[in-house]
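One structure coming up, written as structure tokens, with questions to follow.
The complex appears here without one of its protein chains, the remainder shown in place.
Letters A and B mark the chains as written, and numbering starts fresh at 1 in each.
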Amino acid sequence: MRPGILLTLAAFAATAITACGANGSSAVSENSTPVASATAEDSPLPSTPGAVTIGSANFPESELLAYLYAGAMTARGVQVTVHAGIGERPAYLAALNDHSIGAVPEYTGALLSFLHPATTAKTPNDVYNELRTYAQGRDLAVGRYAAAQDVDTITVTRATAARYHLQSIGDLKDVAPTLSLGAPAPFRTVPYGIPALKNIYGVTFGRFVPLPATGSIARTTLVKGTVDAADIFSTDPAIQRDNLISLTDPQNIFAAENVVPVFRRDVLTQPMADACAAVATHLTTSALAGLVTKVVDGVDPAAAATSWLAEEGIT
Amino acid sequence: MNSLWSYLQANHAQLGRWTVATLWLSTAPLVTGLVAAVPVGWLASRNRVAALILLGGTGALYTVPSLVMFLTLPGLLGTRILDPINVAVALTIYSVALLTRTVTGALSAVPADVTGAATAVGYNRFQLLIAVQLPVALPVIAAGVRAAAVANVSLVSVASIIGTAQLGQLFVIGTNTGSLTPIVLGLLLFVALALVIDLAIVATARILTPWRQAATR
Partner (left out) sequence: MTEDAGNGLPGLHRVQIWLNDPGNWSGSEGMLARLGEHIEYTAVIIALAVLVAVPLGTAIGSTGRGTVAAAAAANALRAVPTLGLLVLLIVVVSPRVSIGAGIPGIIPSGGIPYFLPALLVLLILAVPPILTSTYAGIQAIDPAVRDAARGSGMTALHAAIRIELPCAIPVVMSGIRSATLQVIANLTVAAYAPLVGGLGRFIVDGDQNLSDPRFGYPAMIAAGLGIAALVVATDGALKALQRQISSPGIRIRPSKRPS
């Protein structure tokens, strides 16, 4: 009955949008240009600003993104409430589904994998287009994606990498059964997590340790050796600061993870879409990483978001 | 100490909202819980079999872990998954569990000669309960309410794991950033809040039992 869960998630009858239709006029040079509109299809969005509650997952970057979108939307007259720290994907998507929240910041690859586990899309454009396809027929509207990406990684300490001669994930194959992996609980069951490690790289860790997503606990368990490898998100400053090494992923089990806002179709208005598009055109991976560093160092996410939005001229 | 104060100042609006939410989430269930516990406790105090069933049943509810309760209630009540009402209902259930036991014990401890005298002058069961038994039992019930209050305040903080906006979020922030300041601040605020609620309950009990003050003079 497992596929049944996906079917039940589909109370979502959607029409995808790329309301912010302009073709790739972003200042970004990463990967491919953000996808073009292809949206002649749908009815135009309401032009009144409207109101929305935007949620977030329970890690700092997600909160930050929520405040970024919230700030941009507020500047265009939208009534925004932020409800941060809801939990992992199943929890906040359930909240989106039952109208507890109207929007949430997401990552294209991971969300697509959740909605359509059999996906094989890897590049930003492919992932995004497929995501829009699967959001169709559900009540979800996916906004314009930003060039900024935050990917899962398998990260080890420099000492561990040296000891087992690790450079890419595949190098773990022989030694993984004696090692432990720390990652957020869903990593155990999502298609691009433990199953992909096993099926694509032949890597099976001896022990899986569920950890709160990123943050100081994840970092400490890796640095102190409680776990031998951990899923540290790629924008986490801990990778540089603690001299960690993210193993390379030549087989691309981790697809593109561009930041993207997801709305309930019945909540989305044109000003909201425009505001999110504005954020998308300015948010690069390095900008995101810089903001995350500030938040990890103790700056309030709302404050960090507000000053960045002002600097970029979005508000 | 300095950083605690500056953190407080920098985030006072957010902290204010969270404090109000914490206050509401921990005290409203006390009131509703008590209102529900009185009739149930009364029934249990009159009848051994009823006591066994009611106290056993409410006691069983108390054993359900809070996270499980918070996440199961939306399905049972039809509420939305993030609605703080789920936390309030869960805490009401816990309060009822604690207070039923207290009310039963308190009502049973009302001296037989007092109830006998009241019955003799013509009080029916309802009047007896409201006018005689409850007032006499009030100090013991108040003690039970104080214990339930402290338990509730602590349980509210657990709701941070599901993102409920209350002071417990300070603990999540602390875990995410590895910083002690929000955590220490959160602990201090929770203890202070528990103290304030405790004093309020004591004061209320005192107001409701003026004869005890007279008796001790």
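Just so it is clear, a residue touches a chain if its C-beta (ideal position, glycine included) is under 8 Å from a C-beta of that chain, and two chains touch if they have at least 3 such contacts.
Remember, it's a predicted structure, so these values are computed and weren't measured experimentally.
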Requested in this report: Using the definition of touch stated at the top, determine which of B:10, B:31, B:53 or B:195 touches the missing chain.
Outcome: B:195
**Report entry** Listed residues B:25, B:91, B:137 or B:162, member touching the removed chain
**Finding:** B:162
Query raised in the report: Of A:87, A:105, A:124 or A:261, which residue touches the hidden chain?
Result: A:87
Query raised in the report: Which chain A residues touch the hidden chain?
Result: 1-2, 4-5, 8-9, 11, 87-88, 90-91, 93-95, 97-98, 180, 182, 184-186, 188-189, 207, 209-213, 216-217, 220-221, 223-227
Query raised in the report: If you put the missing chain back, which residues of chain B would it touch?
Result: 60, 63-69, 71-72, 74-76, 80-81, 150-151, 153-154, 156-158, 160-162, 168, 170-171, 174-175, 178-180, 183-184, 186-187, 190-191, 194-195, 198
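The rule is short, and it goes like this: only the chains that are shown with their structure count from here on.
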Query raised in the report: What whole-Å value do you get for the distance between chain A and chain B if each is reduced to the mean of its CA atoms?
Result: 40
Query raised in the report: Any idea which chain B residues touch chain A in the complex?
Result: 10-11, 74, 80-83, 160-163, 165, 169, 172, 175-179, 181
Query raised in the report: Contact residues on chain A for chain B in the complex?
Result: 55, 58-60, 83-87, 91, 94-95, 98-101, 212, 214-217, 219-220, 295-298, 300
